[in-house]
Structures are given as C-alpha cells and as structure tokens.
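Structure first, commentary second.
Of the protein chains in this complex, one is absent; all others appear in place.
So, chain A:
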Amino acid sequence: MSDIAERLKKIVVEHLGVEPEKVTDNANFIDDLGADSLDTVELVMAFEEEFNVEIPDDAAETIVTVGDAIRFLEKNAG
C-alpha cells in the first residue's frame, strides 16, 4: 500500500470511527462507511490539510470511494 493510501485510510478510520478493514479501495464513503454529507466535506478538508493540496469542489464531487480519493491525491499531492 502506498504511503498516501496508508495516511489517507488512517484519516478515514479516525474520522468516521470505522474498522480499518472496512476501508478498502472500493468502499463508498456514504454507502459503506456511513459518512453523511458533512462528513464528506470534513474528510476533504482533512485530506487537504494532511496532503497540503487544494481539492476544488468539482473534484471533491467525483471522490465517492476511498480509491477515488487515493487516485486523486496520488496524482495531485506533491
């Protein structure tokens, strides 16, 4: 697992209070991990902070699963 994926999954586990094994690449933040809409906004904010990157609203809307987030950050996080 890449460093980015590892750090990201840790944030998701902490923020949503879910079991680490549930946080798979295919896990949907809302349907599988029980996030509500405000959680998803907060997660994006947390990712921005952790990876020192700006995630614009239209990009944030495309981040639906854990894998989506990892791919976005692997591409955009410096």
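Rule of thumb we're sticking to: a residue touches a chain if its C-beta (ideal position, glycine included) is under 8 Å from a C-beta of that chain, and two chains touch if they have at least 3 such contacts; residues count from 1.
Note that contacts and distances are computed from a predicted model.
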* Structure fact -> Among "3-oxoacyl-[acyl-carrier-protein] reductase", "Glutathione transport system permease protein GsiD", "ABC transporter ATP-binding protein" or "Nitrogenase protein alpha chain", the omitted chain is listed in UniProt as "3-oxoacyl-[acyl-carrier-protein] reductase"
* Residues belonging to chain A that touch the chain removed from view -> 38, 42, 45
